[in-house]
Every structure is written in C-alpha cells, then in structure tokens.
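Note that one protein chain is taken out, while the other chains of the complex remain in position.
Each chain carries a letter (A, B and C) given by its place in the written order, and its residues are counted from 1.
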Amino acid sequence: MFGNTFGRLFRVTTCGESYGEGLAIIVDGVPAGLPLTEADIQPDLDRRRPGTTPIDSPRQEKDQVKIIAGIMDGVTTGAPVGMVIYNVDRQQIHVDQYQSYKDIFRPGHAEYTYFIKYGFFTDWRGAGRASGRETAGRVAGGAVAKKILQRENIEVVGYVKELYGIRAKEMSFEKIKENRHKNIINCPDLETAEKMIKKTLEIKEEGDTIGGVIEIIARGVPAGLGEPVFDKLDANIAKGMMSIGAVKGVEIGAGFGATKMKGSENNDIPYIDKDGKIKFKTNNSGGILGGISNGDNIVVRIAVKPTPTISKPQQSIDMQKMKETILSPITRRDPTICARIVAVAEAMLAMVIVDHLMMAKGMDAIAKIDKPWK
Amino acid sequence: MFGNTFGRLFRVTTCGESYGEGLAIIVDGVPAGLPLTEADIQPDLDRRRPGTTPIDSPRQEKDQVKIIAGIMDGVTTGAPVGMVIYNVDRQQIHVDQYQSYKDIFRPGHAEYTYFIKYGFFTDWRGAGRASGRETAGRVAGGAVAKKILQRENIEVVGYVKELYGIRAKEMSFEKIKENRHKNIINCPDLETAEKMIKKTLEIKEEGDTIGGVIEIIARGVPAGLGEPVFDKLDANIAKGMMSIGAVKGVEIGAGFGATKMKGSENNDIPYIDKDGKIKFKTNNSGGILGGISNGDNIVVRIAVKPTPTISKPQQSIDMQKMKETILSPITRRDPTICARIVAVAEAMLAMVIVDHLMMAKGMDAIAKIDKPWK
Amino acid sequence: MFGNTFGRLFRVTTCGESYGEGLAIIVDGVPAGLPLTEADIQPDLDRRRPGTTPIDSPRQEKDQVKIIAGIMDGVTTGAPVGMVIYNVDRQQIHVDQYQSYKDIFRPGHAEYTYFIKYGFFTDWRGAGRASGRETAGRVAGGAVAKKILQRENIEVVGYVKELYGIRAKEMSFEKIKENRHKNIINCPDLETAEKMIKKTLEIKEEGDTIGGVIEIIARGVPAGLGEPVFDKLDANIAKGMMSIGAVKGVEIGAGFGATKMKGSENNDIPYIDKDGKIKFKTNNSGGILGGISNGDNIVVRIAVKPTPTISKPQQSIDMQKMKETILSPITRRDPTICARIVAVAEAMLAMVIVDHLMMAKGMDAIAKIDKPWK
Partner (left out) sequence: MFGNTFGRLFRVTTCGESYGEGLAIIVDGVPAGLPLTEADIQPDLDRRRPGTTPIDSPRQEKDQVKIIAGIMDGVTTGAPVGMVIYNVDRQQIHVDQYQSYKDIFRPGHAEYTYFIKYGFFTDWRGAGRASGRETAGRVAGGAVAKKILQRENIEVVGYVKELYGIRAKEMSFEKIKENRHKNIINCPDLETAEKMIKKTLEIKEEGDTIGGVIEIIARGVPAGLGEPVFDKLDANIAKGMMSIGAVKGVEIGAGFGATKMKGSENNDIPYIDKDGKIKFKTNNSGGILGGISNGDNIVVRIAVKPTPTISKPQQSIDMQKMKETILSPITRRDPTICARIVAVAEAMLAMVIVDHLMMAKGMDAIAKIDKPWK
C-alpha cells in the first residue's frame, strides 16, 4: 500500500496492525517550542480506546503512548515527533479466534479487498492494517495537531449527532462541549443520549450493529485557510474524513440539506457586528466558501456505517477453496463505533487545519497584502 | 493559492479565470500510444459549457479546446498533454457589470473569502479563479483520463439524481446511459426530468436558484484500487468531488443512508456466480471496502448547493467602505448548475481512478502475488 | 512520464516539445499583488533562446511568452500564472531532417532511453520533450520566482565558470554581475571569455561540442531556509539542477574540493561583524549547513556535458531494424550550451528558494520563536 502519510506540510505517517507488535506514528512539521508530553496525547487515545463501556468491543488495549523523538525536556525541538504504542491485548486465544476463519472474509469488511490486493499475505489477525486499530495512530497525530491549534485559540469538538436515525437536538457549541462526555455515547443531548444507549444495547443483544452521524466543529479558525482549486479546505477535510474506515459520507454545513433550499435561503447573509467585524446571520456554508474558511465555525458531519462484524451467521466465501460458506457469529466486536470514532474524526480535522494554517501563513508572509478589514 | 494540481501520478494542473485570456491545462502521466485529438475532449466540454439551454447561464463560451503538446499525428507521445481554451465571451459590457459591484461580494459566493485571502488584488471579473469557469479545465483533464479508462473498459457515467428534492427513480446502469442526455437536465428518468425542468424554470422566474444531487457511477473498475490508510480510493474521490465549487457533500454507496441500517442489512453478501467469480448481492458499499475497490460499480453521490448568484436584492458588505449595503439582482447566472456539473464530477472520478490504477499496477508488477481467484 | 511538476508549495508545471505547437507553463503559489507582465519574463527567455550568436544553434525561435492567466491589470491575483510560448521555427524542412534519421538515435542523447520507455510513439521531431527546448518553460517559471525574490532582496546570478577546462578567475559578486553579459559566452572574466569563445569556434569547426561548469550564486537568502532531513535546501537544489538535461554533476560551496581539505581548513569560522551580525570568514559551505541556509551566499556549481549532437558520423542503432548503422553528421546544433544554460540554472535555483521561503515563513509564523540574534 502507498497511503500511510497524510498532509502536505504538517504530515502524519503511521504504521501498525491490530495484532502486530504495535503502532508507530511520526508527526512532521511540528513547530519547535511547543510543550508536549504523553499527557497531552493520552486523553484523546483514551476517548478512542475500546474495552471501557458496554457498547464497545471488549478488547483490552491500554493504548499507552510513548514519545521517543522530537522533544527535549517536555518541549518540542522542531524535529518530527515520534511515538510508539505497543499492542498489549494480543493473547493467543484471540489470535486463534481469527485464525479459525482467516480464509473466510467478513461481509462488509475490508478483508475481501485486502485478499484481492495482497493475496494470502494479508495480516488476518483482527484484520491487520484494515482494523480500526490503526485509528489510534491518527488520534495520536491529531493530538499533536490540537496542541498546535490550542495556541492559536482553535478548538475542535466532535460528538454523536445521530445514531441509527435517533437525532440529537440542535445545541450551542458551549453546551456541546460541556455535555458531550457526560454519557458513554458522547452525545451532548442527554435525553437523546439515553435513547441511543438503550437502542445500542438492544441491537447488541440481537447480535447486530448500528451506525450514525458524527458532527465535528472547529471554532476559532481564521478566515483565509484553504487552497483553491483542488486543495480546498473542504476537499482535504473530505479526504481526511472519508479515509476513516467506516465513513461513507461527508458533508459540510447544510450539506445534503442545501439541495432542498433555494439560493436565497442557503446564502449566508453577512453583516457587520458591533466590533466592526464581518459576521454571517446563518452558517449554511459550514464556515467554508470557495474552499476557503470564512471565519465562522467549520461544521462537518460524517456518516458512519454499522460495523460489519456481527454476531450472526452470514454467507461468505472461503478464499482458499473459492467456495461459498457460512461465517459463524463473531463475539469480539463493537455494537457501534460511533462513540469511539469521535476522537478519530476530530484528529483528522485538526490535522487538516494545521496543514492549511501553515500554508496560508507561509503565503501571507510573502504576499504582505494590506487588508483594511483586519 | 497552492492547490492547482490534482493527483499523485496522473496529475492534472490547471489555470485560468472567468474573464482572463483563457485556461491552460497540463495533464501529466498520460501513457504513450493513446489516440487523442480535440474531438475526444470537446464533447465533454460541450456538456459542461453554458449558454445552450434556458436553464443555464446565458454566457456564450465556445470552450474550444486546442491541444498544444503531448501528441504527434493524433497519438500521445508519453509527454504531458497541454491544452488551451481561450475565453471568447468577455465583452466589456459584461466586465462592466461585474465592475459595478466589484467591492460588494455576493452572499454565499467565494468572493468574500477571496477578498480575505487575496485582498483587493482578487480578480473580480466574474469572480475570476473562483468562477465555475475553472471547471472547464477539469473536464478537459478528465476527458484524457476517460480516454485511458476506455481502453481498460471502465466507463464513468453521471446524471442528475435529484433536483430540489425531486428524485429520479432507481434505474439500471444501461438505462441511465441510454436516457440521461435525452433532456436538458441530464436526468435519465424522463418523467421526473420534466418535473425538474418545470421547477427550474419556475425558480428562474422567481429570480432564485436551486441545487440537487448528482450520482456518478464507474463501471468496470477492477477490484484492488485504493491505497490504505489515508489514500483510500473513496478518500481521494471525496477530495476530488468536494473540490468542485458548489459541492457540499459526498457519499459512497448507501452513504448517509447506511446510518439507518443494521450491520446485517448493510453488509453486502458475497456469492460465486456461474462463471466462478465473486459477486455481491447488494452494493451498499458503493464498490469500495476499506478504501479499496471490490469490483462492483463505484457509486458516488454529491450534494450541489443552489448557485449563490441570484436575481434578488441581498444584503452584503462593501469591502472598500466596510459598510453594509444592498447588492442588486444579478442577471447573468445559472438557475441551477446541476445539469452542467455532471461532466465535472465525471472528470474528477475518472482522474482518481486513473491515478489509482497506475499506483496499483505499479505495485502489482513488483509484488507478483499469486492470486488463485484471478 | 510523471515528472512535469517541480516544487512543494511554489510549483512550476510545464509541457511542450521541440517541434510541437508550443509550450505551456503553469506557476502555482504566486502571491497576489505582484506586478508581473511579459516584460518581466522575456529578458530571461532571451538569454536562453537559440539563434542569436555564432556559438549556439541556428534555430530561430522568438520564445515570445504570453501570460494568459493569473494577472489582472499587470498585477498577480493569487491565481496560478499561466503562460504560453508558441513554437515558430518549425518549418517542414527542419522536421524532414529529423525524420530522415528518426529511428536512429543520437549517441549520448535521451533519444535512446525515450525509445525504450515510450516506444515508437516518442516524438522524434528534434527529440520532442527530451529537447533542450523544454527549458524555456523552466526559465519562464523561474522568472516568476525571481520576481518574488526581488521583493525579498534576493538575487540569483549565474555565469560560465569554466569551459572545456578553461577556468575563469575568482571574482566578486558585484564584478560578476557587472561583466557576465559583456560577451557571448556569459563569462565575467573578460580575458578568459575570449579564450573560451575562440576554443568554442575551433571545436565547432571540427564538428564537435564541449561542455563546462556553470556557477550560480544567490545573494540575500536569509538564514533558516531548508527542511531537514530529506528536503534540505541543497537536496532540492541538487534535484533541480540535475533535472536539467545536460547536467551530470552538482556541487555546493567547496564541493568536491572539500574532499581534499582537513576539517580545520574546511570549517567556516564565524565572527561577529561591526553591526553585531554573525558572519563567516570563508564560505566553503556554500551558504548551506545541515541543509539550511546560513545567510551567506548560496554557491552552486553544475557540470554541463558536451552536447551529444555533433557534426561527425557516429555509430548507432536503427531501432526499427535493430541493426548497427552510421548516423550522419547533424548540422542544426549547439557547439556548446553553456552560455544558454545559465538562465535555466538560475531559474531552478530561484524556484527552490521561493518554495523553501514559503515553507520556512509558514512555520515561523506558527512557531513564533523568540530569537535574540535577529
């Protein structure tokens, strides 16, 4: 495979499989002088890691990150930040479970396409590189990005907006931040969250899985980020989001909803606020116009499909024998990954913003354009 | 701006503005020995160009493409294909119209963010580089990609799936291909198309605009394209699609709909057909699993917002004076760009597939993996 | 081919062949607000173009550049600058000459490897894309880069240092600038220049060709440009220079000469000048330490091989017949390209510096490091 690096200036490169030795993450483009320790990264990893609630996989991974390069005395040096996360829950008993059906792919899972692409050399242990395990690397890289954004007063906040059609009500950014971690589904609308959890437990009981919609908001992003025409800010956000395993859709602002509005309804009308700053009455644009941030909140939603691994028998193919066969129910699985994927989506958004921030600042410093409205 | 090149191996680079001299397109990564003349490119440009129907902008652009490099005697040489399209409908009268409100941005349009990024140096003539005019360059590049795909028996077909909530019925790939150009809205469901056109004309009369959903299907894509983890096939498709000006959402296969299905419903169940080949009973995956094509049709849908340019007065800001003001109705505009954007979306999908095809073939030739199912 | 774009942020993409319609050049990453007209670009093109002196090819190309995108009223808009140069000296008589030996490659020329790579589809007319003609595109792109550097008070100056072993004496930067265009070989040491010209005319008479060493100096480059570890400033300079057709060697500062010095001799000893600035007593480093500029002049030398096209019969192969054969003397040729290649090498150095400047400024703006010595 050729795609394990993300970004143009701020670049995150990862490796590692589900049941291999561990993951390594190299983050290039980190400014010198940034205080950074494992304590800055661990909380996001903890939000992603499995085994902590009844609605996610029972796998016990500590996801303990160790920074091995790029810092001195707890401060970045300008050198790439290198991190390692060793896999700990890789007992033979679990590997054996995967081995029992290693030639029979899980319908809906990347195992099939990995067979096609890599043949029988594919790492079948928990689906290897195709496992959601790789997202720990994204979260680690994203945590470094967030640390950079923090100094720029940019916050990236995600939450579960909708689960299997159960949708949270509209809430303010502040309220979302305050409430989203008050339950195991990471939904800030506390009443709806209860319904979501109940539904998930029912589905789990059935042996099935469900997906949902995650919304990620970035607040404080300055106007002017994004590189027309192909490297628009939303283009790279879409790439980053769609690169997450279970994501099947991405929308910005009003998104697909904009297709049911007239231009006169969809256009965000500008005004000048009391501080003399340009603001918009609505944010259908999701903070991005023509691929460039407009200073409003960046609002992204992603569609997360139900996890393909279910505890029900399914028809599949034995790739060695090239014969149809029944894949037995699988027990080590997530009834939904929506709660855990929030940290991953935030990581991708944070990386894209940092990358574009560096590009935009580089150009601004050369162009030296006089902008009266600043 | 830094983003005028798309692709890793197969690379399309474009320049050109709405009312500048013209556009140039350089397509790198074109194999030698491909028959290629302007006649291969013009038809797609004609599908995109304005001024041909009552539902698009009255601008009269011939969009006549001239190949100036990369071919000899009508066959590619392996050198990059260079193309030029000169702008012809750039009479002073039209430029004057834009000049009259050049400091007042159109709400919902990139003009605002271009001001923020490029100051008063921005090309205000028809919004310069931020105009949909740049998409002619994409279409020209995409036509070269399609020509390559044709030899691989890969077809890329787009159409208007939904307009302002009016949705075409489900149809077979063959029927879509046969019918989609039978009306000016490029919708293969002929009855629904009539409703769409009627609605568009009503909206036009109102001075307003509408958007819709475009579906693009690629048939014949071999299984195995896509580069985990960040350069997944769908990740790059999402990037390509979201980089198109008016696009606010992208989904693959069941897309956002997958969030309302259980895993057992969403998983595409495989079987072995009478020729001994693996097929799937459904295509919720949209032909992509784990970021890698599975041999089924690639199915992509994009949300196109209503064009921001409307013939109604709107509140805006005069950027020179930093004062709120009313922007007068604008007459030179598209009531919807859905019909025209189809060719653009096809172009982006074609580029992404060619790029990934070259990557995958390069690796296959080195890896030499024995795959019993081929 | 896949390699027609150069740079990471500031990117030049070119196409065009020796006897095709013309060349197109797209320069991405140009800041808005830069005054730019054809008059800024033409002089460098004129320094490169053939047919003007007895020591270069008789081909008559005006190399007239036309900017078709990226400017408005003579000022850049932030959009990519698009340029076109049409080929004019492509009379049938010249094409016929090439046709007469189109299957017989010129020894020492890229024609052989193009055959291997592109088969008989290769453009054989004056060697197509492999011709030095493509360097006009580099010069046009480089002229835009130089225009950016000018505002930063960075100058890039090249000249012929050595021709067929005849070496110019050491001279000051000011003297080099003043004298280098006083003769047709572009050597600022006027006495040596006469010897060089005399030697070239002798060699031309013989039907042979010679090469030499070009030195390119960039003055005013701020300390701090270059991205360890793989994108060092000198690494990208080396790439840019070696990508020029006839170049077989690149050295920085003392270069190969450093291998005959001791560390104590080669180390440039720093001191603090009367303005409190750090300077170096010598410049063996060529202005680059650890891949990062140190504020001193960037000094690069390149080895230019003798042009392979000679007016003497040579043994070669007829690729159609796969038979040894004699290639007849060729008359349309350069006895040396050293004088003309100076502008090309300057262009590459200018591009690399602008690219790194944008990267460094982008990082500096984020890192905000307090540097007492500034």
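The definition used in the following text is that a residue touches a chain if its C-beta (ideal position, glycine included) is under 8 Å from a C-beta of that chain, and two chains touch if they have at least 3 such contacts.
Bear in mind the structure is a predicted one, so any value in this text is a computation, not a measurement.
Novice: Which of these, C:P58, C:G220 or C:G255, touches the one chain of the complex that we don't see?
Specialist: C:G255
Novice: Can you tell me which of A:R49, A:R90 or A:K117 touches the chain that was removed from the display?
Specialist: Counting the whole complex, the residue in contact with the absent chain is A:K117.
Novice: Against the chain that's been left off, what residues of subunit A make contact? List them.
Specialist: These residues of subunit A touch the chain that is not shown: 1-5, 9, 11, 13-17, 20-24, 26, 28-29, 32-33, 66-72, 75-84, 86, 114, 117-119, 121-123, 125, 128-129.
Novice: Please give every residue of subunit B in contact with the chain that is not shown.
Specialist: Interface with the chain not displayed, on the subunit B side: 8-9, 29, 31-33, 78-79, 148, 152, 228, 354, 357-369.
Novice: Considering the whole complex, not just the chains shown, which residues of subunit C touch the missing one?
Specialist: 1-6, 14, 105-119, 121, 129-130, 134, 162-165, 203, 206, 208-213, 223-224, 226-232, 234-243, 245, 248-256, 258-272, 276, 278, 284-286, 288-295, 303-310, 312, 314-317, 319-320, 322-324, 359-360, 363, 367, 369-373
FYI, only the chains that are shown with their structure count from here on.
Novice: State which chain is most central when centres are taken as means of Cα atoms.
Specialist: Given all protein C-alpha atoms shown, the central chain works out to be B.
Novice: Would you mind pulling out the distance in Å between where the CA atoms of subunit B average out and where those of subunit C do?
Specialist: Computed value for the inter-centroid distance: 37 Å.
Novice: Can you check how far apart subunit A and subunit B are, centre to centre, with Cα atoms defining each centre and the answer in Å?
Specialist: 26
Novice: Of all the residues in subunit C, which ones touch at least 2 other chains?
Specialist: Touching at least two other chains: 9, 29, 32-33, 78-79.
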